[in-house]
Structure formats: structure tokens, C-alpha cells
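For this view, one protein chain was removed and the others were kept in their places.
Order as written gives the chain letters A and B; numbering starts at 1 within each chain.
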Amino acid sequence: MAFTYSTQRILQIVGESAECVGAYEGDIVGISSLKEASSGDLSFLGNPKYRAEVEPSQASVLLLPLDYEGTPKTGQLFIKLENPSFALALICRDIEGTLLPKPVPGIHPSAVVHPEAVVSPLASVGPLCVVGQGAKIGAAVLESHVSVGRYARIADDAYLFPRVVVADYCEIGQRNRIAAGAVIGSDGYGYEFHEGAHQRVPQIGKVILEDDVDVGANSSLDRARFGSTIIGAGTKIDNQVQIAHNVRVGKHCLIVAQVGISGSTVLGDGVIVAGQAGVAGHLEIGSGAMIAGGTAITASVEPQAKMRGFPALPMMQFNRISILQRKLPDLFKRFDQLEKTVESLGSSEVISE
Amino acid sequence: MAFTYSTQRILQIVGESAECVGAYEGDIVGISSLKEASSGDLSFLGNPKYRAEVEPSQASVLLLPLDYEGTPKTGQLFIKLENPSFALALICRDIEGTLLPKPVPGIHPSAVVHPEAVVSPLASVGPLCVVGQGAKIGAAVLESHVSVGRYARIADDAYLFPRVVVADYCEIGQRNRIAAGAVIGSDGYGYEFHEGAHQRVPQIGKVILEDDVDVGANSSLDRARFGSTIIGAGTKIDNQVQIAHNVRVGKHCLIVAQVGISGSTVLGDGVIVAGQAGVAGHLEIGSGAMIAGGTAITASVEPQAKMRGFPALPMMQFNRISILQRKLPDLFKRFDQLEKTVESLGSSEVISE
Partner (left out) sequence: MAFTYSTQRILQIVGESAECVGAYEGDIVGISSLKEASSGDLSFLGNPKYRAEVEPSQASVLLLPLDYEGTPKTGQLFIKLENPSFALALICRDIEGTLLPKPVPGIHPSAVVHPEAVVSPLASVGPLCVVGQGAKIGAAVLESHVSVGRYARIADDAYLFPRVVVADYCEIGQRNRIAAGAVIGSDGYGYEFHEGAHQRVPQIGKVILEDDVDVGANSSLDRARFGSTIIGAGTKIDNQVQIAHNVRVGKHCLIVAQVGISGSTVLGDGVIVAGQAGVAGHLEIGSGAMIAGGTAITASVEPQAKMRGFPALPMMQFNRISILQRKLPDLFKRFDQLEKTVESLGSSEVISE
């Protein structure tokens, strides 16, 4: 993944407000953390706790906050600006365009596109993709082995990585990024026990992803029993997340890897659900709530609340109880001792009577 | 996902025993919950706790229990019957047949079928499927990108969604539904540490799914070390479930999303394992046992037992202890106080001697 990159290009991207100290004449050939950088690398100070690592860093070009006071070594360039971390993201986006260029428009001859599908001339439909009857593909990218079901819709600038499945009738919004192996629109898990067996409840709804949604690798989002499972605009879903039927997720939520959200639960806007947490069905999670990793939510959560534990408690309460639990062995000992003391007091009491 | 549906058709499906009150002349154009329904929608009262939502509902046709006593608005039809929820499922099954029709039989020209495979003339083998040497496909549906390994068997009326993998020698029963991305027959996870490295233990067994089994999206079921990993008839497995090698699951079990079951564990019939629970290896889970979401089972479980927690306890015990844990901060305070009281009693004792 080798690339070369000029200092001039970096300055163009980060803008004129940046303050340069020192100079580096060569090209940038890598990006690395302060500690691991070697000559030719670009590095950055994103988190103040690593400030002490700037001075010994071997990086040739460093993105630093405006208030950084050190001076560069010979042949080293400091670029001081407001948000080094965001500046780096802008630079990486530019490099990404070179390293991972977007495929050109066109339908690969090995793709199987139904004659009744509508594909934008600006769409790139990669090798061995399948596009079903009545599906509508905008100016999007479908990498290899993508399967788009009947009457599904893929909006402009969506990017579907290899072997994404978008099932019948489901809708992918603008600028969505759907990672490899994700399944949008699997059947919801619904059964009625009838005549000695679990009878499948048909799932005739769909999934709607609004604009700017990301879905991670091997995640699965179930179609609604009827109506729609909906993911709000700007929400980012990590890998191996399970979203059940009829769930509604608000806007700008973060749902981290391996989270599971059960049927018909509603998340407000800006909710953060950390890795491996689980949320039971038919609940409401208020806007701005934060759910810690591994937490099991079995009751609705107030807006802005921070929850943790199994079963979940307000985070402060959980943390306090966790500390006390570690003192249980001591408490039990003290209790046994106290019982004995009280017993002997009781006996002496009897004697003194 | 628009559809129109006549009231007559509904009455045909739910049967003659239904009792009609009121009348609706138009077509049904949607299905919705009582609260969200608008004119033209079908709705239902499945759970008595929503009874109060019937009266204000804007739905045009409502499926209601026989004992519901209210009266419809003008232009509204009440259909009263024994099990509104099951009646709705029957209607949805009918609609499903229209919205998501089963593909017609035939092998898509882009599919790669080994000359020594045996495919029923009633099978539908979709675009870009691969069927291996000696595999046998009954009157089943394989949507796109399905991979069927060597000598695998797919029974009649099975439905395999896009990019299901059925590995060599594995067997899919009648009427199985295997969701997108599921892997049936991946290697079991078995190693022997030998000469400084983990040596792979070959996994030469297979997976057998009996009849009427469902498997969810991106689930994985490992082939046995030798012999078979077996899923009993009528068992329903949700998304992202992991079943390890040599596991045997009984009949009519429910295994909810993101559950993991470790090697050689045996589940009886009718076991329910809720989301994100984990079961260790070489255990027996008795018939009818219920395991709550997120629970970690590390010892065998009696039939009909209800377990919860990490590590798991009988559910009642777990719930009681959870409540007491919340009282720990108070207990510690009271204990400190009591210790002081006893100390002062002890001192006064000394004084009074």
C-alpha cells in the first residue's frame, strides 16, 4: 500500500490558516503514530496525552495543535492548526482517492441485471452482481457479488462492498456505505406457536436506510413484519450488528460492533450503543442516551441517560456497586466478626444482669 | 411495497366463523399497528394491553378478539375471531405470495452446476449459484450466489436466500428457510497443541438440518469433528447465531440472535435461548429450559429450568440477587453504623464492668 505524497498537497488540503514551522524537502511515504513514525512519515498529535511523544518522534511532517510550543528538528516540518485529527482525516480522504479509486461507471459483462431493472448510466455494477426485477440503481457503486432484490432501490453515491445483499423492496439512501457481507432485509424472526409447532409469521415489510448511513461487515438488518425497519440519516452501524424487525433508529446514532437490538424497539437521535450491548424488544431509548459495552437493556431508557450492566443500571450506580462487590469478601468477614462480638456482648449482658 | 387487497379476500382467508360488524367498501392498501394505521389500512388487536387503542384507531378493517365489545365507526369493519394475531399471519402469508412470489423452476444460465450434480426439474437455481459434484437438489429454491458443496443435499421446498453456503456433505431438510449469508458446515474449531503450535484437528463430519428448520442471516453452523452436528425438526434459529461442532439441538427450539453454543452441547426439545446468551461446551440443556438474554451457561441445565445471569442462576434467584445488589451501598452504610454502635456498646460494657 505504498504511496508518495507531497508536502505541498498537504498544505493545499489543510488550508491557509495552518502555521508552518521548519521545513521538510522530501515526499511523504507513510502515515504513522508519533511513536512508530520514521523518516518520511506524516504523523499527528490528536490526543493531548501523547504530547510528550512529539519531541522524540522521527516523523518528517507533524500535524500539531496551535498551542504546541516545541520546535522541529532539522529537516522536520511542524504544521500547526486547530484540529490536527480532522486535518489528518482530510488528508487521508485525499490519499484514499488515489489508493482506492472509485470504480468507473458501467455494468460488468458478468453481472446479471434483470431487463426490468433501471440502472443509472452513472452506476458502476461490478462483476458477478445480480440486480432483480424492478430494482432501481442510482449513481452508486456495487462492487463484486452484490445481490439487489426485486424492486429494491439504491440511491446516488451509495457504495456497496462485495457480496452485500439488499433484499426485495429495501431502500438504500444516498451516500450509504454498506460493508462486505451485510444483509439488508432478511426476514424478521417471528413465529406463532400453533398446533404443536412454531408457525412462521410472514415478514412483508421492508428496510429503509436514510441518507448517510453506514452499515458494517456481516451486519444484518431484518425487514419489518409489515411497514418498515428504519435507520435514520447519519447513523453509523459497525460490524456484526443485528437489528431486528420494525426497529426504528434515529439520526446520527452510533451502534458499535456486535450489538443486538430486538424487535420494535425505538432509538431516538444521537444514541450511542457500545460494543456487544443488547437491547430487548418494544422499548424506547431516549435521544442522547449512552449504553456501555456489554450492557443488557431490558427496560426503556430516558434521554441522555448513561446505562451499564447486566441488567442495566445508571452508569454511576453500576460503577459504585461494582466497587462494593469487590469488597464483599471483606464485608462477609467483618460481618462474621461483628456477629461474634454482638453474641459475646449479649452473653456478658446476661451475666451482668 | 404497495399492494391492494380486498375485504372479500380477507374474509375468505380468516374463514366463516369470523363475525363481521360494520362495513368498509374500499380496498386495503396497507397493514399497520392500531396507533399508526390510517384510512385504508388493516390493523389488529393481538395483545390485550393495546385494547384502548382500538377505539381511536383510523384503520378501515380491524381484526379483533371475539370478546371485544366496542362498535366500529362509519365506514369501518370489525372482524371478530378467536386469534386475531394468527389470522393476520394467514393474511400476510397470502400477501407475501403476491409481493414476494417464489421464483419459477429452472436453472439460471449463469449458474455453475457440476455435471455430476442431480437437480430436480422442479428446483429453481438462481443466477450465479454453484452446485458441486454429487450434490442433490430437490424441488427447492436457491436464490442468487448460493454455494452448494460436494455431495450436499437440499430437500424439497427448502428456500435458500442469496449467498447461503451449504458445505460438502451437509443436509438441508424439507421446508428449511436459510437466510442470506448463513454458512452451514464450516469447519469446527478444534486444535491440539503439539510441537509449539496449534495443530488443526480435521473436521470430517457434517451438519444435518431436519425438516422445518429456519436459520437466520449470517449464522454459522459448524460441521462435526466426525459424525454430525444436528438441528432438530421445527427449530428456528435467528440471525448471527453460532453453533459449534457436534452440537445437537432438539425439536421446536427457539435460538435467538447472536447466541453461541459451544461444541458437543446437547439441547433437548422446546428449549428457548434468548439473544446473546452463550452456552459452554459438553453440557446438557434439558427440554423446555429457558435461558434469558445475555446469560452465560457454564453447567448443565435441568428440564423446564429458567436461567439467567453471568454466571447463570435460576431466574428467580438471579432477579432477587439483582435487587439486593442495588441495596449494597445502603447495606455498607448501615453496616458501618452498626459496627460503631456495637463498638460503643462494647466500650460502655467495659465501663459498666
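Note that contacts are C-beta pairs under 8 Å (C-beta built on N, C-alpha and C of every residue); 3 or more make two chains touch, one makes a residue touch a chain.
Note that this is a predicted model, so its numbers are computed, not measured.
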item	value
Touching the absent chain when the full complex is considered, from B:Ser147, B:Gln174 or B:Thr229	B:Ser147
Where the missing chain touches subunit A, by residue	1, 30-33, 36, 85-86, 89, 92-93, 95-96, 99-100, 108, 110, 126-128, 143-145, 161-163, 177, 179-181, 212, 214, 216-218, 234, 236, 238-240, 252, 254, 256-258, 275-276, 293-294, 309-310, 322, 325-326, 328-329, 331-332, 335, 338-339, 342, 345-346, 349, 352-353
Residues of subunit B in contact with the chain not shown	110, 112, 128, 130, 145, 147, 149-151, 163, 165, 167-169, 181, 183, 186-187, 189, 191-192, 194, 196-206, 218-220, 222, 225-227, 240, 242, 244, 258, 260, 262, 276, 278, 280, 296, 298, 310-311, 313, 317, 320-321, 324-325, 327, 331, 334-335, 338, 341-342, 345, 348-349, 352
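Just so it is clear, only the chains that are shown with their structure count from here on.
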item	value
Where subunit A and subunit B are represented by their mean Cα positions, the distance between them in whole Å	25
